[in-house]
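Taken from a larger complex, these chains appear in their original positions, while the remainder are omitted.
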Amino acid sequence: MSDNSFGRLFRFTTWGESHGPALGVVVDGCPPNLAISIEAIQRDLDRRKPGQSRFTTQRREADEVRILSGVFEDERTDGLRTTGTPISMLIENTDQRSKDYSEIRDKYRPGHADFTYHQKYGIRDYRGGGRSSARETAARVAAGAVARLVIPGVTIRASLVQVGPHKIDYANFDWAEVDRNPFFCADPQAATFWADYLDGIRKAGNSVGAVIEVVAEGVPPGWGAPIYGKLSSDLASAMMSINAVKGVEIGAGMEAASLTGIDNADQMRAGANAPYFLSNSAGGILGGISNGDPIVVRFAVKPTSSILTPRQTVTVENEDTDVVTKGRHDPCVGIRAVPIGEAMMACVLADHFLRHRGQTGRDGGVGY
Amino acid sequence: MSDNSFGRLFRFTTWGESHGPALGVVVDGCPPNLAISIEAIQRDLDRRKPGQSRFTTQRREADEVRILSGVFEDERTDGLRTTGTPISMLIENTDQRSKDYSEIRDKYRPGHADFTYHQKYGIRDYRGGGRSSARETAARVAAGAVARLVIPGVTIRASLVQVGPHKIDYANFDWAEVDRNPFFCADPQAATFWADYLDGIRKAGNSVGAVIEVVAEGVPPGWGAPIYGKLSSDLASAMMSINAVKGVEIGAGMEAASLTGIDNADQMRAGANAPYFLSNSAGGILGGISNGDPIVVRFAVKPTSSILTPRQTVTVENEDTDVVTKGRHDPCVGIRAVPIGEAMMACVLADHFLRHRGQTGRDGGVGY
Amino acid sequence: MSDNSFGRLFRFTTWGESHGPALGVVVDGCPPNLAISIEAIQRDLDRRKPGQSRFTTQRREADEVRILSGVFEDERTDGLRTTGTPISMLIENTDQRSKDYSEIRDKYRPGHADFTYHQKYGIRDYRGGGRSSARETAARVAAGAVARLVIPGVTIRASLVQVGPHKIDYANFDWAEVDRNPFFCADPQAATFWADYLDGIRKAGNSVGAVIEVVAEGVPPGWGAPIYGKLSSDLASAMMSINAVKGVEIGAGMEAASLTGIDNADQMRAGANAPYFLSNSAGGILGGISNGDPIVVRFAVKPTSSILTPRQTVTVENEDTDVVTKGRHDPCVGIRAVPIGEAMMACVLADHFLRHRGQTGRDGGVGY
């Protein structure tokens, strides 16, 4: 809801432009006394970092994070700990090559936010897209790494599940595969196929979209806050705030429209200590509240708008022209959205955990 | 983000349960001096009202709205006007039949929020689903009717575009048709087909899902607030907060994943006074900010969970049982979601209009 | 911070005008399963109610509260309980006498908000002051009655401690006296003196200000949220939001300026289980966080602006005129502010209790 902040109790604020000196995030509301390490945060950042394969932008950014506040260590603390005060993290921009910005200054790139930022603000930092650049997502990933500390019992993982029209085969799904291919893909056969497919796309000066699936396991029943603070609403807002995202689904998602009530409603059975569900069309959320099943969210990322094929556009003076976006760009920005989706899931869940604990005094449901 | 409130400057808070004495909404932050009439609000409420065709629940609710505050009229005001103070609206529940609630009290209905509300709160008003009932949406529609007054230049309309697996043919699309069939459908042929289809579904004791498309025309460039206050993020949150919604799309939506950059990025041409776009894959939003094109949002509603076919479930004592949801239910709750989707679109846009005006001092983009 | 809402987790929204059909409040974020009774809420409202002595306005309002949502009772709940969903409470206005409003419509009353509401909104409900009337405080008192349920271990009491220039003698201070005189005054001698003094003020067509002291006992260390969410900041905001309040003090208050560091800083000693303080200049708050001592807040209420003595003013057409505010008014509005101060204290503390529990998982300090 806020402009550059997200969350209610676990709340972070990001700042920075693509070609400014640095970017960063301030995480407010983090519980105190959590063991924190810069290595763990860096590890998440490294997964999002550009230039790790030929399928992502060749911009070179170390993305080295520094923690400037909110943590403390002395001989009594057993390592570095959060203090409950704001955690400020900063990442310097190191690879903003000096270059001629006159083309991007004078023309609106189709599919980019150039035109709309100009319309809204009457001024824009056009270098690399300024604030609208996907570099902002590094700050989210850092926030997400902190969020994971808040909910240690929850496992959050994501996989690319579609590239262009090509979907994975869920029969091959294996989380262990995600870190073995450059696509964060749980289906190794799809990853192999996509490698060839994307090479073709790239050589054609083109790009494609993708779908990412994020799954959180270990969320107890009871998180989420109806009506407008539904877990599903906050997840939709979170994922839609990621650059280039045009659709968000929970559980059965858009396909739920095609289902009948007999097929869709997840039946329940009595378990040893608590009921369980026979299926998970709900994606782990009923009435905006977690039901104990895995939370399943998918989101679609549109194709990279910066492509080598000339496109029709206009100048800032409203004159027809063409534009070719040279430079270092991802043929499929969706790939790097995988760790970003995980980070946003972590932030939403950490926030809802604290909100639920605040209102009810419990960590989960009444039976937990 | 808040639990029972939505919006930042144009902010509303809803309250009430399905079988309590009343439900209502408080709209805060409305601009002063807007001409307002109870008839206009009632008209929107009447569109959402149950019992208007055989395809929606037969619960009989007059849904008569009263305005209790925030408006004023005297001999100088030229009719009833908003005053800028909170507008409280109240709708009495009149058709909560006295009946035996022991079944719904003792069993969790699959697909409903019974289990999760119990887990979260440890107590629940099970009568008619309590707070999780779709009756809450009447309050949103009242808020939306006020929101429309804030943005008089914007036309917001919606159509049912899919019922079960059956989509409309956009070649037949005509807004004028929406109020001529019981489905709020812009394609009269689809409406005819759905009537038969839904009769079959209903007779089979089953239900189906649906997709609604909401379109806002007349939004100037510049509304929306990056990064976490993107117009798209707030719309996703808004639509996902509607009961039974499992997916939200902007523009090309989930299909954007299948497109290439050449096809997806909307090219621009110089217009007489301002640039225009050659296509609208963006759904009117670039970088979270409106671009002047129609805002296009779709959302999927899952099939009604209350069906006449017995389903497996458990009791509140964690014992296996079956449940049949008798009573007056919609075979396709998606139908009545059409005016609700319009209302949420209106609330999001009214809020962003005020936010944009607050920050920039302009009503729209620099060229407007 | 919000316009008509207060609080972050325990959050209430009020609505209604002095001469509209009703006023009310929606309390959101209340924990579930709290035993609640309409009698307890009504008892607090009755203390604030006008017309209880010759020292308060003779307007006759039953101030009967109805709870419209957020509570539930069945054979298993052991009485009426909160459900965790919004609690909507409504109070009808019954004594808005039909009368001629032309004077108040055409002139700005000095000391009132007539001029500023007109300037802000360009329209105003002038009847009885509209939204700026102290009738709004009934809604706060109802919210405060719910807030008390959230923090059952905390005792909140208030006393009038100054009327005009006449202060109480703290040597006579006895909480038991508060309900034995029409001033809510813990010093019975002061109350006797004030009775004569106020009779004189009233007969002179005049009015006076007052100071109220609110004390909360039983607050554990640890509540409060630096930096901008300090307990002291939120209390200052809360008390300053009450009609006619012009000053707020915590502990030593404005007098702290005159103290030296030797006298002011409360020294500590080791107690049986935890440290204790030798004095309470801090008013129970250090660095914005409760220290376990009583929270002590005082606030000054300006004299009633509606007096029988003619005052110079202007018409809405900017012409010089005089005004005499006839009607039923309090010679000292500060008297009825006593239960309102208690209510705001309760709301702030309930909110901070939930916020503290959310962030830390504890109800109080580490040693509690």
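Going in written order, the chains are labelled A, B and C, and every chain counts its residues from 1.
Rule of thumb we're sticking to: contacts are C-beta pairs under 8 Å (C-beta built on N, C-alpha and C of every residue); 3 or more make two chains touch, one makes a residue touch a chain.
Not measured: the values here are computed from a predicted model.
K.L.:
What number of copies does the complete complex in this structure file have, with 3 given?
P.N.:
When the whole complex is considered, it contains 4 copies.
The rule is short, and it goes like this: only the chains that are shown with their structure count from here on.
K.L.:
Using CA atom averages as chain centres, what separation in Å is found between subunit A and subunit C?
P.N.:
That gives a centre separation of 45 Å.
K.L.:
Can you compute the centre-to-centre distance for subunit A and subunit B, using the mean CA position of each chain? Integer Å is fine.
P.N.:
Roughly 26 Å separates the two chain centres.
K.L.:
If you average the CA atoms of subunit B and of subunit C, how far apart do the two points sit, in angstrom?
P.N.:
For subunit B versus subunit C, the centre distance works out to 38 Å.
K.L.:
Could you pull out the residues of subunit C that touch at least 2 other chains?
P.N.:
Expected reply: 29, 32, 84-85.
K.L.:
Enumerate the contact residues on subunit B facing subunit C in the complex.
P.N.:
2-5, 11, 13-17, 20-24, 26, 28-29, 32-33, 66, 68-70, 72, 74, 77, 81, 83-88, 90, 105, 120-125, 130-131
K.L.:
Residues of subunit A touching subunit B in their complex?
P.N.:
1-8, 14, 108, 110-113, 115-122, 131-132, 136, 162-165, 201, 206-211, 221-230, 232-241, 243, 245-271, 273-275, 278, 281-283, 285-292, 298, 300-307, 309, 311-314, 318-320, 334, 356, 360, 364-368
K.L.:
How about subunit A: which of its residues touch subunit C in the complex?
P.N.:
Per the stated touch rule, the residues are 9, 29-32, 84-85, 226, 354-355, 357-361, 363.
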